[in-house]
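What you see is the complex with one protein chain gone and the rest in place.
Here is subunit A:
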Amino acid sequence: MLSAHDITLKLSGRDVLSQVSIAAPPGQMLAIMGPNGAGKSTLLKVLSGDFASVNDQVALNGQRLSHWRDGALAQFRAVMPQSVQLNFAFTVEEVIEAGIRHPMSLQARQVHIGRMLEMFDVGHLRQRNYLTLSGGEQQRVQLARVLAQLEAMPASAPRYLLLDECTSSLDLSHQHQVFSVLKAWVSTDQSGVIVVLHDLNLAAQYADSLLLMDQGQVVKQGSVHDVLQAQVLSDVYRYPVQVIEHPAGWPLVIAGVSASSVCP
């Protein structure tokens, strides 16, 4: 379990988060959603331990973050930030390797890196200069890097991936490919994934539970069907939204049409 309890955070005089609590159980994918500036990324940073002042209120597998050592923590949670700035011409392989602290034999590392790259369909880019890749390719390489960090050694307890808009530059098929991979990892590994996501329909299809935020507060938390309600979404996004049933059985959110105008 990765959880944060009653987090209130002020940054430069402004309340960025107020009384936010979140719990991500193992074996589930949790999506954090909400309009720009709602505090989604900040909440993800709180969960990854970036704000030392609240580390006492965040717990990973039953132990407060303030009691974890950096090295041990890295075995149980990995973080993919919204953007990674790199000025130096690393190869894709070197990018993955740079994030792995755990010592491995040369051969094991080669195999490990290859496996992770293949998982996100970037195996063919292994020797390429990272800086010459497209935004979407860079994003898939970063996904491979954070998963490679966790998978570098066998797990003794649930592990957590924290991903901030990890598919924002991906094309349609790769978006679904990435989420399928993550979903499979969550269920086979009994690990947790927490994603900050803008695409409501991706969340509807893949997430096990949702957390909807607005202005630094939690508006609604629960299952996909509980949270994706036309009225709630229209209020939070200040934009008309209609929710219908997708033929495959999950809610389908259609924006730009108010619920009243379309109802038959």
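Here is the rule we go by: a contact is a pair of C-beta atoms (placed from the backbone, for glycine too) under 8 Å apart; a residue touches a chain by one contact, two chains touch by 3 or more; residues count from 1.
As a working rule, contacts and distances are computed from a predicted model.
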item: Which of "Hemin ABC transporter, permease protein", "Carbon-phosphorus lyase complex subunit PhnI", "3-oxoacyl-[acyl-carrier-protein] reductase" or "3-isopropylmalate dehydratase small subunit" matches, in UniProt, the chain that is not displayed; value: "Hemin ABC transporter, permease protein"
item: Option touching the unshown chain, where A:43, A:78, A:116 or A:228 are the choices; value: A:78
item: Positions on subunit A contacted by the hidden chain, ascending; value: 48, 50, 70-75, 77-79, 81, 84-91, 94-95, 97-102, 127-132, 149
